[in-house]
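What you see is the complex with one protein chain gone and the rest in place.
Chains here go by letter, A and B, matching the order in which they are written, and residues are numbered from 1 within each.
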Amino acid sequence: MEPGVNTDMGAAAATLDYDAELMLRVKEGDGTSFGVLLEKHRASVIHFVYRLVQEQAVAEELAQEVFLRVYRSRSSYEPTAKFKTWLFRIATHLALNWLRDEKHERGQERLDEVSGDLPVRQVCDRRPSVEQELVYQVKLEEVRRAVAALPEKQRAAVLMHKYEEMEYAQIAKVLGCSESAVKSLLFRAYETLRARLAHMETT
Amino acid sequence: MNCPIENRNSAMLVAHAAGELDPLAARVLEQHLAGCEACRSVAAEQIAMWKALDAWEAPPVSPDFDRRLYRRIGEGAPLSWWERLARPFRAIPLRQALPLTATAGLLLMAGLLLQHPGSYAPAPAPHSQAVRADQVESTLDDLDLLRQFGTANSAESVHNDAM
Partner (left out) sequence: MLLRFGFAILLAAAAVGPVWAQQDPDKQSGQQLVENSIDRWNRMSPAERERQLAKLPPDRARMIRQRILRYNQMNPEEQQALRERYQTFSQLPPDKQEIIRERLREFRTLPRLRRPVVHGEVEQLRLMPEAQRQTRMNSDEFRNRYSPQEQQIIRDLSTYLPK
């Protein structure tokens, strides 16, 4: 833990206990608790996998597989780590496997292809002009390509750190490496991303 | 403070860009940034890059995600006791099975009539075969789709009497 970095250990600990507790109830046959866990983590798993593989349909399929595995392994579940850590370990494993299979089948070029999978822009109070929309899409494409160009483990680490706000220790458990290795991954990843994205004007 | 760049410890700068530093640490870092051009440059780039990543929104989740998931969970459910019992016998050759089946059928019918003379009532679904509401919803969705296509040649609106 870096000095000076804000954490709310009390709330985090309570969250850990509650999710793990819910999963223990699922282990005992309580399907409703599974529904609660699904409701809570569905979006973050799908979004995490989406940003890793950058195809929405694939992301949802893989996310389904994640929750399917969670459900099917309920009888042997033991809360040895945070529930979210376990969940993201499964998600990362499946997504990285898919990426490796895809890379083997289609070659690296696929990662740089322009995808038709661009997300619909959240429209704010004022509709963006056509020009603004175009600028937005171009920026978005640049961000996607920059992330896609990162080595897989760096990509996964960045996505967990940036979008899931997971701590180094938790990311380390997901990736099965040390905390210092995670710091190194993030250091190199952010260095690369700064070089590619820092020039972008922000509105 | 020790210079993050010189010490190859950019975690402080990353945390600063993410707004994760507590006020005291943030003040200390900002004092350092005021006098260190290298760190100031990296910090500015990190903030710009962080904002760029912020703009990347993921698409919304499909509304039928849960339904598909529960269906897959249901497909992996263990066989009912009827299905497990019947499985080994499906290979009985037809010419052997037919007379046996007829005889067994007569015996079963006799048994039922002795128990419930004069009426046939379907047995209530055993608790283990209780259907979930979302499973029913899924079936209704499929029936709806099939029905609407089936009536499309009469140019009915899809909004008429959808199930």
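FYI, contacts are C-beta pairs under 8 Å (C-beta built on N, C-alpha and C of every residue); 3 or more make two chains touch, one makes a residue touch a chain.
Since the model is a prediction, treat every value here as computed from it, not as a measurement.
Q: Using the touch definition up top, pick the residue from B:M1, B:A38 or B:L143 that touches the left-out chain.
A: Per the contact definition at the top, the residue touching the missing chain is B:L143.
Q: Using the touch rule from the top, list residues of chain B that touch the missing partner.
A: 75, 82-83, 85-86, 89-90, 92, 97, 100-101, 103-105, 107-108, 120, 122, 124-125, 127, 129-140, 142-143, 145-150, 152-155, 157-158, 161, 163
Here is the rule we go by: only the chains that are shown with their structure count from here on.
Q: How many angstrom between the C-alpha centroids of chain B and chain A?
A: From the centre of chain A to the centre of chain B is 17 Å.
Q: Using the touch definition up top, name the residues of chain B that touch chain A in the complex.
A: 8, 10-12, 14-15, 18, 20-22, 24-26, 28, 42, 44-46, 48-53, 55-62, 65-66, 68-69, 72-73, 76
Q: Over in the complex, which chain A residues touch chain B? Could you list them?
A: Residue list for chain A touching chain B: 2-6, 38, 42-43, 46-47, 50-51, 56, 60, 63-64, 67-68, 71-72, 117, 119-122, 136, 139-140, 142-144, 147, 162-163, 165, 183, 186-187, 190-191, 193-194, 197-200, 202.
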